[in-house]
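What follows is a single structure, written as structure tokens, with notes after it.
All protein chains but one are shown in place.
Should a chain be cited, it is by its letter among A and B, assigned in written order, with residues numbered from 1 in that chain.
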Amino acid sequence: MVPDVSAPMQIKNGELIMDADRAVLNAYDASGVEEALVLKEADGGAVIVVSVGPAKAAETLRKALAMGADSAVHITTEGVEGAGEFDSDSYAKILAAYYGEQEYDTLFFGKQSQDTDAGLTGSMVAELLGIPYVSNAVGITREADGRFLVKRQGDSGQEIVDAGTGCLITCSNDMNEPRIPKLKGIMASKKKPLEVLTLSDLGVNAADVQPKTQITAYVEIPARQAGQKFSEGAAEDAGRVAELLEQNDLLS
Amino acid sequence: MIFIHLLTIQGGAIKRASLEVLARGRALADALNNNGQEVELHTVVCSPEVADWDEAKWAAELGAYGVDRVWSATDESFKEHNNQALLAAVQTAHAQATDQAAKPSLVAMASTEGVKDILGALSARLGASVVADVSEFGVVAEGDGLHLTAIRPVMASKAQTQVQTTAKHVMVSVRSGSYGILEEARGQEGGTPNHEPIKIELIKIEQGDSKLQTQIREIITAAADIIDLNEAETIVAAGRGVKDETAKALIAELAQCLNAGIGASRALTEAGIYDPSVQIGQTGKVVAPQLYIAVGISGAIQHVAGITNTKVIVAVNKDADAPIFEVANYGIVGDLYEVLPAFIAEIKRLKG
Partner (left out) sequence: MEEEAFDAIVIGGGVAGMSAAMTLARANMKFLLVERGEFAGAKNVSGGVLWGSDLAKLVPQYWEEEDGGWERFVNHRRLSLMDEQSAFTLDFKSSHWNQPPYTGVVVLRARFDNWLAGKVQEAIYASDYAEESFIATDIKVDQVLMEGGRAVGIKTGDEEFYAKVMIIAEGVNNLLTRQVGLQTEYVPADHMLTGIKEIIRFDQQRLEDRFQLQGRSGMSNEFVGWATDGVEGGGFLYTNKDTLSVGLVLSIVDLRAQKKSPHDILSHFKTHPVVADAIEGGEVVEYSAHVVSSGDKRAMPREVYADGVLVVGEAANLLLNAGKAIQGMDYAMRSGILAAETVMEAKAAGDFSLGKLADYRKKLDASYIMKNINGFQDAVHVLHDPIMQHKVPNILCDFGRLFFSIDNQPTAKSKDMILDAVRKHSSLWEMAKFGFKAGRSL
């Protein structure tokens, strides 16, 4: 669950205020859900979606259910002390506590959250669980023996990684085109199981998952000023701009 | 306290982004040292490419950056990116450098894909506070600990946050272009006068639990002659407006005459028209060149998120209302098939 980054927002006294207080399914998570559904359609199994967050998180779980996930788990932070300030580290510990008790073939995470772009939680959870992981996946295939072959985008090209089984994969939105729920899917999602758990159900103490980073303020991004716009005709404009670049010593 | 930087090396050379972080690290360390703190600047190297570098060579490469110590894990396993091996190396170096975590530390790295891959896991392993992808950072010493203060963009770069850390060990990854490098230091021999000679320590990595290892089967490398976008002074970026071979050729020609790297919007990397490694934006690379020429790119927030640190943006777009013009220093409203040939001709003329 992430706030809709395309919605209008403003910063007031160091706080971020979103005009519409709307939560959406993180685009990178949507790619994870899509990939899991594709695997399920090929090999069977079940897709379970999990979210840690306030009551609103349930809406985005419904969206994933509408896409085709079988069931959902909402680990609620409603009323949990300090939950408003949780960071990736807090969520990773909570998720690790949950997955530590579960059986799974593989865990899909988003490679980052659309609002914070942190990109931390996935590998943190893998580390806490002691399982292998591959980040920034852009494609997945499965071998006959069930091993996952993951294509990830690295610094200088794409790496095909044999991730075995029981691994954690963080997904790029370049991996696939997440399906848009159909009406029947939306209708069915209402009847699918959505389990609500509290931190104490997981044996997690709020005190142990307090964040290790604090946001002290939101500040405006120094706005780029729109500069000069030319529309006198291709040759003339190109000439003017080239000259300006030359004057600014940018034509190296 | 110990500042540690994981050095990024590619093609036998230290990456610019790495040198930027080092320069910043040294400046912070100097400031603290002047305040009576004891700060050492270390680097960790995980690359077989530097196996034969000796002290003199290290001094030549890093001396002027004021590096005190190099932890070198020149293991063959670093030929390819492998997150568990990398984690083990940094962990080992960190343990030794900080005297088994007795001293507080700041681990600062350039925000590359390799670093993004291990940042979360490493912080979990070290119990560190971690702040990813910052555009500015500073350090406040407190007692015998330290706090990081950093600024990082959020909400697809529509806002930024000021962040503080609380743990004894702190990790940070830094967007390229956030700091200048010490230009005068590059390539100088022998280190700066006020620093001890560099100490080189070889570390053996304890390959952790083997069941955690993943294995690279194959690497599909992008064309070797591609200019690294994080290093490039100039970038020409193509968007959906670049539809055919003619347009692609124009982009290539413009890039060539500016000695520029070529980037692309997601619209084009997704369509397979450009290599995915050159995607610029929220999902792709964050770049900060001197000059960025966006051709046929509408300027979606997710794309612009990757170029906000650029010095001068030029946009070519036939739609006068395209949002890219709101961030461009110079905008040309026109058809790229007409504008680019004229632009290229003019640049060639000006450059003589």
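Quick note on the criterion: a residue touches a chain if its C-beta (ideal position, glycine included) is under 8 Å from a C-beta of that chain, and two chains touch if they have at least 3 such contacts.
Owing to the predicted nature of the structure, the values given are computational and were not obtained by experimental measurement.
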| item | value |
| --- | --- |
| Chains in view touching the one left out | A |
| Residue among A:53, A:181 or A:211 touching the omitted chain | A:181 |
| Contacts of chain A with the absent chain, listed as residue ranges | 8, 10, 12, 19-20, 22, 180-184, 186-187, 190-191 |
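To be clear about the criterion, only the chains that are shown with their structure count from here on.
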| item | value |
| --- | --- |
| Chain centre separation (chain A, chain B; CA means) in Å | 22 |
| Residues on chain A engaged by chain B in the complex (per definition of touch) | 3, 5-6, 9, 11, 16, 88-89, 92, 114-124, 126-128, 130-136, 138, 149-151, 153-164, 167, 172-174, 211-221, 224, 226-231, 233-235, 237-239, 241-246, 248, 250-252 |
| Of all residues in chain B, those that touch chain A in their complex | 10, 80-81, 83-84, 87, 112-114, 116-125, 128-133, 149, 151, 153-167, 209, 211-222, 233-234, 258-259, 266, 269-270, 276-277, 279, 282-283, 290-291, 301, 308, 312-314, 320, 325-335, 338-340, 342-343, 345-347, 350-351 |
